[in-house]
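Some chains have been omitted; the remaining ones sit where they do in the full complex.
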Amino acid sequence: SPEVTLRDAVVLVGGFPLLSGVNLELAPSSITVVTGANGAGKTSLLRLLAGLVTLTSGEGVVAGVDLKGDLRELRRRVGWLGHEGSFYDDLSASENLVFAAKALERPTSDVANVLERVGLASRATTSTKQLSAGQRRRLGLAWLLLRRPALWLLDEPYASLDDEGRTFFDQLIGDVVAGGATVVVSAHDPLRSSALAPRTVTLAGGLVVTDRS
Amino acid sequence: MMKLLSQRLLGPVTLVLLALTFWFGLWVTPPDKIQGNLARLLYVHPAIAWVALYLSFGTATIASALYLWKRSRSVVMDRVAHCAVEVSLVFIVLTLITGSLWGRPTWGVWWAWDARLTSTAILGVFAVGYLALRRANDDFEQRARRSAVVAILAAINVPIIHFSVQWWKTLHQGASVFTPGGNFKVHGVMLTTLFISLAAFTLLFFWLLRARYRVEVLREERQQVSLDEALAQRRREGVH
Amino acid sequence: MIRTALLVCAKDLRIERRSRVLLWQVLPFGVMALVLSGLALGPTHAGHSSAGPGLFYLVMLLVALLMINRSQVIEGTPGTKASVATLGLDPAGVFLGKALALAVELWLTGLVLLGGSVLVLHTALVGTLSALPSVVVTLAALAAAGTLYGALSGGGQGPATLLPVLSLPAFSPLLIAGERSFSAALHGGGLWRWWLISLVALVAYLGVGILLYGVLEES
């Protein structure tokens, strides 16, 4: 059964339709790149899949959870990397991860090597406010590495990552998908690694307009 | 059939009873020994107050609770709660007005630091807060849930507020109508009038509630139309 | 639930300790408000301590509003909220945790301000001490209610714009009860029934919070 199913999904916020009737099916352990012009609805789509906005009309089932149903359950199954930082600004990088680890009942020993993997070991004790844009992105990835969710939703992951960071990212989602998880990425430029053959969905005006594999 | 009939009759009956109330209140009943014609407010104020505090807030609270309870969650409950609070705000204001009108001559002040007065005013603020909250949230689900919780919190607060200000020294009328044991302090035609007024304002409440509810439904239908319009426009953004 | 509560509480308190807001902004603000209200009432009133309890709670209320706002603000940007939401913390635990953290902060502030009112408003020291238990309970209730209303008023337009209009009617009985039992402690009198009101309120809010906090967060 597909990991994501949307039928005529409409999302209305303040009377404005962020999504105006999306139809979409995503297979498990697949990589999908959502692209489209600015304001097309990419972020909105990802937020819908993450259970961060409510479905106004239409139907949807994501990670086995009905979008009309228990969104908290859905949120528990997805991992989200947004434009803005995804952690407590006043805490240090490692404090943030320790918090997440405890909340997820993971051993806090993971934190150190996750930080190592994303290349933030040298900034473990810096408060996240002071991290650079790219480092904040990397911290976001670290947070996801702790979670290892079933469905990864990444909003413009390349933005403000350096070369090395992007390569790391490509191989990361490679592993993740190999591990059976599903990845949905919103991006303006195609993924660099040719190893990943993603499906590309193009949005415009809150609708899916083209869909290439 | 019954339902239809009751819907048909609600308006007329309310009007008749109100008319009765005023006729009795102004002409049939005698002026009070001490208070003179002022006492005639007795046929308006308590009834209004009763609706404001118990009837309307009660309706709102029950509706909200029913909304929060998954089994009975529906748009209807949310609408009812919303409309009930709006109507109740009107009645609370009326209570304050009739009350102060009564208070000026009898107590010599428009307002006093008294249990019931204060709690009524505070309840008014609750209603305002509730409506403010509804304006602030545009996501339906969120709005419905949050306002439902607020309504219930208000309900919980009513007794707390009541007691906290009860134990203030109070100069407001004690229970002079609905006394325990039912031995009424008001008699004969005055009592009848009082009960007519209670019935009248109770019906008035339901009448207003239904009217307001219909307006709400119409408004939502109009929204639906403008929504389709918005959808079409948003979709057009795609094609260049 | 308890685990989550402690986790969240620790997190909130750590952030507060970091950002020093309590120390450098809320406390001075509270003291200043206390002193100024002493002045505002003019020599006629500020003199006799009967105004003390009232002013104390008035200022505490103000401080509480600031802190409630703050305890929502530290939940961070929408981005942060989103990713924390994906941790699937038990809402009841989150509620308890945040309420506890808030209570701790209010207790600290209250302690300082009590000292202040003894010094500035000449409230009797002994009476003040005997009022402590009721103050503790009242502030705890304030924290519980505040956490609920903070969650209610957040998210909408702007940071907790609605907080005062929503929460003040609910706070007022707490304020009255607190003030009464404080004065009772000062001048003797039926302390307990006021104490009871605060206690009832505290329990009620904790109950509602544990049951309904999830409903608020869900959307």
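Of note:
As written, the chain order gives the labels A, B and C, with residue 1 at the start of each chain.
By our rule, a contact is a pair of C-beta atoms (placed from the backbone, for glycine too) under 8 Å apart; a residue touches a chain by one contact, two chains touch by 3 or more.
All figures in this text were calculated on a predicted structure; none of them were measured in a lab.
The full set of protein chains in the file adds up to the formula A x2, B x1, C x2.
The definition used in the following text is that only the chains that are shown with their structure count from here on.
Under the stated contact rule, the graph of chain-to-chain touches is complete, every pair of chains being in contact. Of all chains displayed, C has the C-alpha centre closest to the centre of the whole protein C-alpha set. Set side by side, A-B and A-C show the greater C-beta contact count at A-C.
The mean-CA centres of chain B and chain C are about 31 angstrom from one another, to the nearest whole unit.
Annotation: 48 Å between the Cα-based centres of chain A and chain B. In whole angstrom, the spacing between the mean C-alpha positions of chain A and chain C is 37. Counting partners per residue, chain C has 218-219 as the residues that reach two or more other chains. The set of chain B residues that touch two or more partner chains comprises 139, 141-142.
For chain B in complex with chain A, the residues that touch the partner chain are 138-142, 223, 226-227, 230-231, 234-239. Those residues of chain B lying in contact with chain C across their complex are 68, 122-123, 125-126, 128-129, 132-133, 136-137, 139, 141-142, 145-146, 148-150, 152-154, 156-157, 160-161, 163-165, 167-168. Remark: chain A residues 10, 12-17, 20-21, 39-40, 53-54, 56, 204-207, 209 touch chain B in the complex.
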